[in-house]
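The complex appears here without one of its protein chains, the remainder shown in place.
Moving on, here comes chain A:
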Amino acid sequence: MRDAGARRVGMLVQAIGVAGLLVACGGDAEGASHPDGSPADGSGARISGEVTVLAAASLTEPFETLGERLADRYPDLEVTFSFGPSSGLAEQAAAGAPADVLATANTVTMDTAVQAGVVDGTPRVFARNTLALAVPAGNPGNVTGPADLARDELRVAVCEPRVPCGAAAEALLDRAGVEAAPDTLTTDVKEAVSLVSLGEVDAALVYLTDAAAAGDAVETVDVPRAGAVVNDYPVAVMADAPNPDGAHAVVDAVTGELGRDVLAEAGFLEP
C-alpha cells in the first residue's frame, strides 16, 4: 500500500506539473513572420541585422507585404513583426520590450509609449483607417446598418473599448445613437474578423481594411458617415532600439512611397 500511495502522489505531482505547463502556454496570442530575405540588387547594403516591429493587428497584411519588399531592398536586414492589440503593444514597449519600431492603430495608444519616454522623436502618422460593418457571406442576420447591432437575437462582436478598434467602434455607435448589445468583446480586430468569417457572429465592427483582407467569407454593410470616425496610425523608432539604423530604414519605408503603395493597396487612407 505504501508503494501504491507513493505512486499515486507521484501521478498527482506530475499532473500538477502538466497543469502549470498548460497554464503557461495558454495565453500566447502573438503572431510573427519572417521575411525570406531573398537576394536583390544590393542597394542599401549597410542596413543589416534584425529589426523587431511591434505593429497593430490591423496592419498584419500590409506590413507582411512590406516586409517582403524590404527584403528585396535590404537583403541583409531581417524584419520580424509582432502583431497584436495596439494598447498591449504600447504597454510592452513602455515596459521595455526589446523592439525597434512601434506602429499603433491610434494616437492614444502611441501616447502611452511617448509618455513612458520609450519613443525616439515624434511619432509620424503614416495611414488612416475607417470602420466597416462586417457580416458573414450571405448576411445570415439580415444586418442593414449599425442599428442592428442593438438587436438582441443577433450575435455581435465588437473590440474591447480600450483597444483602438473598440474605441473607434464606441465613437461610431455614439454618433449613430446606437446602444449595441455585443456578445463578445475581442482583444484585437483580427479576432472579431475571424468570428465573422467563421459565421459565429452575425456582425462585427471592424476596420474596412480587415473586412477587405478577409476575402469572400466576409461582406460589408454600408455604415452611413463611417468616414466621420477615423483612426490615425502613428509609427515611431524606439529610444532603445537595438538596431536604430535598421529601425529608421523600416520607418522610412513605412512612411515613404513603398509604404504608401502597400497601404493603399490594402485599403488604408493616406494621412
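Definition applied: a residue touches a chain if its C-beta (ideal position, glycine included) is under 8 Å from a C-beta of that chain, and two chains touch if they have at least 3 such contacts; residues count from 1.
Note that contacts and distances are computed from a predicted model.
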Hidden chain of the complex, named as in its UniProt record, picked from "Sugar ABC transporter ATPase", "Cytochrome c-type biogenesis protein CcmE", "Arabinogalactan endo-beta-1,4-galactanase" or "Molybdenum transport system permease": "Molybdenum transport system permease"
Sole residue of A:125, A:185 or A:212 that reaches the chain not shown, by the stated touch rule: A:185
Residue in contact with the excluded chain [from A:114, A:157 or A:189]: A:157
Hidden partner chain, residues of chain A it touches: 1, 4-13, 15-16, 18-19, 22-23, 25-28, 84-85, 87-88, 90-91, 95, 109, 112, 155, 157, 160, 162-163, 182-188, 195, 198-201
